[in-house]
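Complex shown without one protein chain; remaining protein chains in place.
Order as written gives the chain letters A, B and C; numbering starts at 1 within each chain.
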């Protein structure tokens, strides 16, 4: 932490700041320039609230030097972490495809979709059982029954499965059935949920909140990591901007930046990231071109009759065409699918 | 719902759209212009996902006519709703002041603060027991013990009390001790929590998410209202924009707009809305000038030693001065404190 | 400027950074901690592009200590600047009201409006002659002819007048007729225009760009100030956010922050800031409550037939009622109208 004093700061004001720093157990490197005094603060400043010093008289600005996250950062993990799910590796040289319907609608539906996607290089089957819907009047998912169907479909087609939990109470059933537990964008800062997932021994797919900064996403990951669960996969899924042609603005640029800031695998969800079927393929290709370690895509044999998010769901033949394109794009960045 | 077809749409494309609408139980008013066909859709379109039609061939645009919320809207409640907490009324002619520390730190601390604020027109004492902290390494609150101290402090000084819950599991203890249950910005779309609060017989103070549209805030309220709990107070507390001088941008303009869209009371939290002590008073005055029904403010006898958010917490003497200013501003809009 | 090295930075990397700093004429205060090295950079760092150092190997982060603006900042002007227009003072104890139609439509229209507003504590008459319209198919203003009518109307009713220029070529005619030259939001970073206005001896009303940070607004002011024209009035007029109920989100919080950062007067335009007639009065009151030095409001005897922006233009009787409310709000902050 660096504290920059006003050029008009008095000697007493500087002393009061120093005193407060010492009270909090910090060491100080004082640099007195012709213009102003700058205090370098040494110690475990990650816990400090910079604003505590900003409001003091004579203080011009407080700058944070170290990021507030530790375990999620590159300092802690200079090498890319690999998160293993059965024999699938996130963060390795292969790009992982996860696909499936938005909602699990019936035993047959999910089994059929698994059968269609499995031959298309898709190692992980997705499907929602607990649905976060912005309207209380919308379909809310099949719950645990849905998870059971998902597990069966995965087992039948030799796929791992991923599904979302919305509440601490959903974790126990999820542990019985799924291989990866997903945390949705709206729950990215549901700290009660994150803490509980820190105690779990399953990979967590953590989606970026709609208006979360990358630092906040990494802090949310830190909640899970600091609880002891080191298997975290980050997921970009669209942010909120002033543009409203699409529901969200898929933030492709977050992908290479996250790869710089963290050792954790980074995947992208172009279905929620755009909300429009015909934008899914371009954004999926862009994500891989930008360095994503995997993709999460909604696909269905008949999106027209899907219970939810049909408008952003690919037809199987569209998905098939996309996978072929992705293989070429992956080769441009030295990877494969 | 209004569906606007492309001017190049074929007869068959129009028929397919009509067929789908009929399948979903809607009536259609067709208007064929020289340029293009427009379909007026009649029926309960609130459940419909406009994107299901947007992706059909020949469709140019789908426009939603009715808001997706019902109980929260002005159509349902043309008169302002009053939410009563003991003898305090939110949404009436009096502006309600809620104040207190960010965190409940000890029995003495909260009792002392209650004693200082109670004579200053402050009818409701606030204090956090379960703290949503962006870092897992920060102070996380006293939990139920804190709520007990808050209740005692309220009883001693004849104040009602408000505190935040972060998880469904926190609701039961909260019901024992608090008069108003607060839902924080990060949980505005924690639907599991909202549903549970719909079954509770206590007023809910629902904070706007950091990047929530006003429609999303009203949909979150709808979750509670549709569960049977009609005592909802909305709270503006700052949104996220590109400006980073302040942590959040306090959205004063949301206040008069919400008063137009909904019958529910609307309060403002200038402490979190700005994050900086010296901006709290101007924003508190602005909120009242813009029509807020109440304020939620952080105040402490010694912000310097507060466990959390000290930098945005007013000194008692600052709060006292502010209350005097607010009385004048309130009179400009025909209200009192 | 402070350069924070990576904790893995090698001795050579640190040397290369130091060498570059020395090449650019800076002095260095080196502080070597147990964890990492921090370089304090002394000299005229305002011209430096921090990114030049950020991209060097071993550099973790570069923090700017001084703001890039000088003349606009509080360091330069600890006292509030007063900008005088005839006998009207911006930045003094009186709050200045500027009002009038969006567009000057005819000699009679602007004269009539001046006559209606002048008795209502309105010292300055506004009216647009060069209109920045987002559509090339919309009314583009009367040009110089309009300015002539505005001047006449002002003289008749003893009001100063303000109007917008859009291009360097508009400055000369404007100088003949107006007392304050307005720069619109879309031209806030039209540097060719700003430079030219730096040479002019008239007050400039500089509107904040729709997505400009406060620092960028102050840098735009710096362009004018550094040219020698010290009569700059800043104007908040709404920013772009994700909310689209209103065209813009009026950023009331910018007002007290600007008053902290700069000595220049700060006014607010609630007409463009909201775009909706019934939101103008609440936002005007809020602006004064938050510390604005003046207001710029659109008013017309018949907004229904106004050539532009009728929907955000107040009826004269609405304006009259508002002025009375503003007088009370002003008294709450120790000011008058």
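Side notes on the structure shown:
Quick note on the criterion: a contact is a pair of C-beta atoms (placed from the backbone, for glycine too) under 8 Å apart; a residue touches a chain by one contact, two chains touch by 3 or more.
Since the model is a prediction, treat every value here as computed from it, not as a measurement.
Shown chains touched by the hidden one, complex as a whole: A, B, C. Across C:41, C:98 or C:276, the single residue that touches the chain missing here is C:276. Of the candidate positions A:88, A:224 or A:252, contact with the unshown chain belongs to A:252.
Contact with the omitted chain, checked across A:106, A:279 or A:318, is made by A:279.
The chain that is not drawn here is touched, among residues C:75, C:190 or C:253, by C:190.
Residue positions on chain B in contact with the hidden chain: 2, 4, 6-8, 29, 31, 33-36, 38, 40, 42, 60-61, 63, 65, 75, 78, 211, 240-242, 244, in rising order.
Seen across the whole complex, the unshown chain contacts chain C at 20, 46-47, 49, 51-52, 54-55, 68, 132-138, 166-170, 186-187, 189-195, 210-211, 216, 219, 222-223, 226-227, 240, 275-278, 304, 308-312.
Residues of chain A in contact with the chain left out of this view: 211, 213-215, 239, 241-246, 249-257, 260-261, 273-274, 278-279, 282-283, 285-291, 325-326, 328-329, 331-333.
Here is the rule we use: only the chains that are shown with their structure count from here on.
The touch graph of these protein chains is complete, with an edge between every pair of chains. The two sequence copies chain A and chain C touch through a face in which the numbers common to both exceed half of the numbers used overall.
Here the CA centre of chain B is 31 Å from the CA centre of chain C.
With centres defined as mean CA coordinates, chain C is found 38 Å away from chain A.
In chain A, 211, 240 are the positions where the chain touches two or more neighbouring chains simultaneously.
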